[in-house]
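Here the complex is missing one protein chain, while the rest keep their positions.
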Amino acid sequence: MGDLERLPVGIVGASGYGGVQLVRLLMDHPGVEVVYLGGESSAGKPFAEIYPHLAHRVDLTIEPIDLDKIASRCQAVFLSLPNGLAHTMAPTLVSKGVKVLDLSADYRFRNLETYKAWYGGERNDQETSELAVYGLPELYRDRIAEAQLVGCPGCYVTTSLLALAPLLKQGLIVPESAIIDAKSGTSGAGRTPKTNLLLAEADNSLAPYGVTHHRHTPEIEQICTELAGHEVMVQFTPHLIPMVRGLLATVYATPRDPGLVREVMVTIYTAFYRNSPFIRVLPSGVYPQTKWACGTNLCYIGIEVDPRTDKVIVMSVTDNLIKGQAGQAIQCLNLMMGWNEILGLPQLSFYP
Amino acid sequence: MGDLERLPVGIVGASGYGGVQLVRLLMDHPGVEVVYLGGESSAGKPFAEIYPHLAHRVDLTIEPIDLDKIASRCQAVFLSLPNGLAHTMAPTLVSKGVKVLDLSADYRFRNLETYKAWYGGERNDQETSELAVYGLPELYRDRIAEAQLVGCPGCYVTTSLLALAPLLKQGLIVPESAIIDAKSGTSGAGRTPKTNLLLAEADNSLAPYGVTHHRHTPEIEQICTELAGHEVMVQFTPHLIPMVRGLLATVYATPRDPGLVREVMVTIYTAFYRNSPFIRVLPSGVYPQTKWACGTNLCYIGIEVDPRTDKVIVMSVTDNLIKGQAGQAIQCLNLMMGWNEILGLPQLSFYP
Amino acid sequence: MGDLERLPVGIVGASGYGGVQLVRLLMDHPGVEVVYLGGESSAGKPFAEIYPHLAHRVDLTIEPIDLDKIASRCQAVFLSLPNGLAHTMAPTLVSKGVKVLDLSADYRFRNLETYKAWYGGERNDQETSELAVYGLPELYRDRIAEAQLVGCPGCYVTTSLLALAPLLKQGLIVPESAIIDAKSGTSGAGRTPKTNLLLAEADNSLAPYGVTHHRHTPEIEQICTELAGHEVMVQFTPHLIPMVRGLLATVYATPRDPGLVREVMVTIYTAFYRNSPFIRVLPSGVYPQTKWACGTNLCYIGIEVDPRTDKVIVMSVTDNLIKGQAGQAIQCLNLMMGWNEILGLPQLSFYP
Partner (left out) sequence: MGDLERLPVGIVGASGYGGVQLVRLLMDHPGVEVVYLGGESSAGKPFAEIYPHLAHRVDLTIEPIDLDKIASRCQAVFLSLPNGLAHTMAPTLVSKGVKVLDLSADYRFRNLETYKAWYGGERNDQETSELAVYGLPELYRDRIAEAQLVGCPGCYVTTSLLALAPLLKQGLIVPESAIIDAKSGTSGAGRTPKTNLLLAEADNSLAPYGVTHHRHTPEIEQICTELAGHEVMVQFTPHLIPMVRGLLATVYATPRDPGLVREVMVTIYTAFYRNSPFIRVLPSGVYPQTKWACGTNLCYIGIEVDPRTDKVIVMSVTDNLIKGQAGQAIQCLNLMMGWNEILGLPQLSFYP
């Protein structure tokens, strides 16, 4: 794959954490060349002014968002914007033949009514929206490979679904028994300054938030419903953890078959993910740490069965900004291009 | 309460985190005077050599553990030792008329067989053990007031039980539905150096441990069983959080009455704890942060009900080394002495 | 000191970190009653809405800033506002007989030209400004006791001066050789959200800032000049440390007398601060940790002399929000009221 063949790609919303992860990862990707960085508030600024540590490798200036220009220069574009903006751009970009990978919530819902109920605003892109594929490769690899528009799930949803999918798909649990107790580092909330995300507030403390009504709930339920084959509701509780990166979902559920043992579960998970190079099912008795996944596109999964209480407990960890955001989008692009799914994506964390 | 009347107390195991919390808190307690610090490995060392920041207030030297000497000097003694040591000392101390507050697991179990099954070792103190009262004042205030020997519960159990007690005592939930997802700062594991507790390992990471088999489980179940009036099993999952102090228990359970709403729950909790000065039941929609409790003997409790999934979610936070350890023991001593329960115990955290 | 005699005080700027520290500390102060909380953006809000963990003790609502109302209700007022606001309020408050303790830079400079050069803006309060006393009790105890208006120094300056003062006052060093390498937790930058103070940015990282031109430099030099008796310039380099609270100043200087040994230095410091209850000069060979000071009004000082390089190295630590901010102002109030300097101020940190 020589330089002549590199795919020209753009990133809209380059100054946020999604943007800088994409830039960082794509610099090491042998198949693409970043030719465009776009943004509103940061337009006109050299990227290296915002992130000086990348000055020796990134010589681009952030440009105003101009869909024509993007389409003329890029064959694929990542939209890394706050919710509610991508759907004003994607229709035009798609119509001009650009492959679009959206990192926001705009294209994650099959039913736009659900989107509007939880995110508000109007949507005039029903037709485009119907083209969108849900960008979780471990579940929708084939559809992604043929998509032109992908709505990539974020960190909480990805990590939760990777823990739950085998249970639901194989009918191993009572779906409505699922409880997801999720814990995330603060970078998941983005780079816009807010009081509760200050180090002085968030460090050395720990708190739940959005209990019972976090808007990732309907997204998790949409996919769980699809996997189970009937409507499923789950309990989802996010917590803010005093660390930069990393996400852990501790998932509790009641097995249908009380005789199911841990070793069988490990075998089932290993088989379910046998073609998923980024999923690492851990041996019996090993539980994952978030740090293992940091700086990689991996998801480590540990499984426990409690015969006393008749519960299965699945623990999954990811780097919320890689497998939970930018890395996942690149994994989708790899599939859309027919490349090896792992191309350019890191698989080894720096520990400690 | 003039100086002349101060109660002479001792601390065995003064060099660990339990010890230094006790010393720190008792320095500000108007009713006691610390007259003895004991330890094995640190015997002979001035306390100020181990904790130089207290040199201006603490002029004691750690002495070898000598039960006769303790009994001759102290009217009450705190045992802050690793599990399995207190039961070799308490019988003698009790027989000599000393009030004993044990911070280890030795005197927390009504049934010594349960203790031996989970902690190992032999026990020859059946008789003494029968005198022991479980040192959770919010549930056993009257018994503690009359006790000579108190087995104080630790951080995980205290925080979990304070969240669960009203639900179980009032019969509001299906007891076996209870799931406790608990998160603790690393000081809960003590001061003995271990690799997994190094800052380099534990910081910026997050992990579950002891899943399905942590030895606080039988202790939680013992009290839940007593509250519910029949045998109860619960799911308990601890997690190590990258912070020094603080503990959060996120508790999930299924209500017996699906029509129970949040506001009613808040009223029930407020009534249940109306005579408990350290329990702060939060208004509807407010969730606790661990930092609020740090440096205090308080437990903040937030309550949520999810009518969609038919679950109640109770979130409780404490300072694991105060309400979860040394402060609780002092609260028990206050009751044993007939003093005001809050005497000498901090109620205002330093925030942020 | 019964409740009847409590001094009615107010806090302007109650919602920031200075405000919440003042409220917290004053709740435990036996000589005062907080009767007024003022603020602009938070006017109308119950204090407990901003800081829910204090709801059980603080029942005040933040009021608009009204100088007449303050003067009619309060005998003393703390101004905890951004730089440039206090000087628009202090003249009126002083003229109405209120004791004013300003936590901003407005009244720290003897020469208003210096203030204007570093902070900008106009000043029309020359006369009031001349009444102001510099609020560092360890150096200006007597003047503070007689003042009606005190300009309290902040965390960097306080910690640096406490390390340097004995050296300069006793003529022990070449003044222009002084280098202050200072390190602060991020709470020192306040509660207003800024990108570089987010946990995601500041945690697990470390950086210098304001190198050679931080505006605390002229304030440090003003006092150093007074202590030395001739104009002194110093090197001051602040660093942002990934922690909430605490400040360390590592000060390097060349002794005038190359034969000065460490033990003599310790003796000199101990003598210099013999009447300063909050200064703890450490024994030879013990260096301070910031954590020792956290939650207290103490400053710990460690001293080292390097005969090889002919340098003296003084290390001082404080809690930046207590001795470096709110606690210092209360210490000044104690002096202004003729009370014991330590009244209501904590002297024991919670460790770890």
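Letters are used for the chains, namely A, B and C, taken in the order the chains are written, and counting of residues starts over at 1 for each.
Operating definition for what follows: a residue touches a chain if its C-beta (ideal position, glycine included) is under 8 Å from a C-beta of that chain, and two chains touch if they have at least 3 such contacts.
In this text, all values refer to a predicted model and were calculated from it rather than measured experimentally.
Touching the chain that is not shown, out of B:A132, B:A182, B:L206 or B:M243: B:M243 (per the contact rule at the top).
Of the candidate positions B:A117, B:V174 or B:A200, contact with the unshown chain belongs to B:A200. Only one of A:R57, A:K96, A:K194 or A:R308 touches the absent chain when the whole complex is considered: A:R57. Chain C meets the missing chain through residues 176, 179, 181, 183, 185, 200-201, 203-209, 211-212, 233-235, 237, 239, 241-246, 248, 250, 252, 287-291, 294, 302, 304-306, 308-309, 311, 313, 315, 317, 352. Chain B meets the missing chain through residues 17, 185-187, 189, 191-195, 197-204, 242-244. Taking the whole complex into account, chain A touches the unshown chain at residues 17, 20-21, 24, 27-28, 51-57, 187, 191, 203-204, 244-245, 280, 282, 286, 289, 291-295, 300, 321-322, 347-352.
We adopt the following convention: only the chains that are shown with their structure count from here on.
On a Cα centroid basis, the chain most remote from chain B in this structure is A. Here the spacing of chain B and chain C, counted between their Cα centres, is 36 Å. If you average the Cα atoms of chain A and of chain B, the two centres end up 40 Å apart. Looking at chain A, one finds that residues 185, 200-201, 203-204, 242-244 touch two or more other chains.
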